[in-house]
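For this depiction, one protein chain was excluded, whereas all remaining protein chains were kept in their positions.
Chain naming follows the written order as A and B, and within any one chain the residues start at number 1.
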Amino acid sequence: MTIPAGWQIDIGLEIHAQLNTQSKIFSGASTLFGQSPNSQACAIDLGMPGVLPSVNAEVFKKAVQFGLSIGAMINQESRFDRKNYFYPDLPKGYQITQMDHPIVLGGEITIQTSNGTEKIIRVTRAHLEEDAGKSIHDFKPGYTGIDLNRAGTPLLEIVSEPDIKNAEEAVAYAKAIHQLLTYLEVCDGNMAEGSLRFDANISVRRQDAEALGTRSEIKNLNSFRFLEQAIHFETERQISVLEAGGTLIQDTRLFDPDRHETRSMRSKETATDYRYFPEPDLLPVMLTAEFIEEIQAQLPELPGKRAQRYQTAHELSASDAALLSQDRRLGDYFDEVLTFSGNAKSAANWVRGDLLSKLNEHELGITVCPISPKHLGEMIQLIDQGVISGKIAKAVFAALWSKQTESAGDYVQKNQLEQVSDASAIEPLIDALIAENPKQAADLRAGKDKLLGFFVGKVMQATKGKANPKQVNDLIRQKLSEP
Amino acid sequence: MNDLVNETTLVELSTLAALPFEPDKSKATLDALNEVLALVGQMQSLDVSNVRPLAHPLERHQTLRADSVTETIDPSALSQNAPLYEAGLYFVPKVIE
Partner (left out) sequence: MNLNFATLADLQKALRDRDISATELTQHYLTRIEALDPALNSFISIQAEAALDAARRADECLARGNARPLTGIAIAQKDIFCLQGQRTTAGSKMLSDFIAPYTATCSEKLADAGAITLGKTNMDEFAMGSSNENSYFGAVHNPWDPQLIPGGSSGGSAAAVAAGLCAASTGTDTGGSIRQPAAMCGLTGLKPTYGRISRWGMIAFASSLDQAGPMTRTAQDAAILLEHMAGHDPRDSTSLNEPVPRFSEGLSNNIKGLRIGVCREFFTDGLDPLVESSIRQALAVYESLGATLVDVSLPHTPYSVSAYYVIAPAECSANLARFDGIRYGHRCLDPENLQDLYQRSRGEGFGEEVKKRILVGTFALSAGYFDAFYHRAQKIRRLIKEDFVKAFEHVDVIAGPTAPTPAFPLGEKAGNPVEMYLQDIFTISASLAGVPAMSIPAGLANGLPVGLQLIGNYLQEGPLLQAAHQFQQATHWHTLTPPEAL
């Protein structure tokens, strides 16, 4: 996207992440997605008369995991507040949220910009609140149906400073948050199901202007593509209004994914006074220092650090390191393979190559991989030790995958797949082949190197693939360099 | 003391509170509101500059519950009072965003 000369954009993102707890934040109802309408809404979620909220401990654990991972400050004492407004998907007529004393304050996310440099986007705060229900518009003509299954699902709202300056940075930031939340396993990141939603606050100003311009809030964007498109449209809209001499009003807008444009929300034309006040039905939440320390101690190695370790300690390429560290469980798997086979490069090749492609082919995740890290590691060790060749290993791998065997070693032994590296076994074969194929031998001696493969292939055939390819190569060259 | 609430304020408050603004009752409502607010206004004479607000009478901390599903939901019992409920949904006049 090109920003018209003389203008700059300021974007702040509010990201709503559904935390993947079993029960809701303020009730013991299930958070399972996709159930029949209102089958997961208990009396508390329905806001019935006389009901009261209780607080799910796990939401705090997950919020603290996130906060610590972005270097934020954790508020040991945080509080809940009521945000008051009327909407049918908000059964109590108020949302329980955290206003003045959120659980997380500050923090940073590092993104890669399009020209390869790193940029830090500051996080202002993150707080806990409850999700609202869903409106179904087309079920009954003239009516909107309200499903409150989602009401009460825990949300972590992550608010960034307006440090984001264009759509690409916005998407990079959103993706980084997505990755972190899924890596920490505090959110399933399923955007199609609404697990992660973005509100973008967008304003423009002239290059030399000090103050931020009037902003619009684009609500409920649920894909990176829509986020990008919405920002493009909105910034163009704002700039063209201002360039024509008009003024902008602070408003709330929705993105239309079919028309790729934003439009003002009817119901929110004037800024609503939410009349926040402390939630009287809930007491301030006090987290002990021990609670926070324990979470800190149990935090997984984050992708950035892990990739670094793979490069420095294991000399993996940047590409291998990045791929293996992006998915937490894949990285865990890889680390475990390493404990059984010291060869990081080989392990990386097998994991990111054969293993991942097999998993993808069968649409399996690494956590249900039929080959355990131990068994893969043992196989790699056999290759390292020269017991089997890389080629034979493919057959062993297939056997492990189909669960024909769980031990590479046993399989190799049983099927006599050991590599033949003994020169005294290979040399006679080579001699015989040279004798049988004088023309090719002569050509090869003369420098037609591609004939090497001809002889190697024949040796492999004769040895049923078990000959050590390097050994064979060397011996052939040796023999043909002799007069 | 000047009235804190006038008709414009009353209209705004009614909107915020999702209550109807009834013009024929507006004077009576305003008088009543302003009277209460005048009573409440007696608070203003006190110096509270160094006082922290008290939100909960007994200053204790929240007990957190374990994350497990404890509610068995009977949608028919919970929806028995619903004025317009079909196919598991509560209905309102169509909302246009």
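In the analysis below, contacts are C-beta pairs under 8 Å (C-beta built on N, C-alpha and C of every residue); 3 or more make two chains touch, one makes a residue touch a chain.
Everything numeric here is computed off the predicted structure, so don't read it as measured data.
Peer 1: Have a look at A:L46, A:V204 or A:V412 and name the one touching the chain we're not showing.
Peer 2: Final answer for the missing-chain contact: A:L46.
Peer 1: When the complex is taken as a whole, what residues of chain A touch the one chain not shown?
Peer 2: 43, 46-55, 82, 84, 86, 88, 91-94, 146, 273, 275-277, 280-283
Peer 1: Quickly run down the residues of chain B that touch the omitted chain.
Peer 2: Here the touching residues of chain B are 4-5, 9-10, 13-14, 16-20, 22, 29, 32-33, 35-44, 46, 48, 51-58, 60, 62-63, 65, 74, 77-84, 90, 92-95.
We adopt the following convention: only the chains that are shown with their structure count from here on.
Peer 1: How many angstrom between the C-alpha centroids of chain B and chain A?
Peer 2: Chain centroid spacing, chain A to chain B, equals 41 Å.
Peer 1: Looking at the complex, which residues from chain A come into contact with chain B?
Peer 2: Contacts found on chain A: 21-23, 27-30, 36-44, 46, 48, 54-60, 77, 79, 84, 86, 88, 93, 135-137, 139-140, 142-148, 254, 265-267, 272-273, 275, 278, 280, 282-286.
Peer 1: For chain B, which residues count as touching chain A in their complex?
Peer 2: It comes out as residues 16, 18, 55-56, 60-71, 73, 75, 78-79, 84, 86-97.
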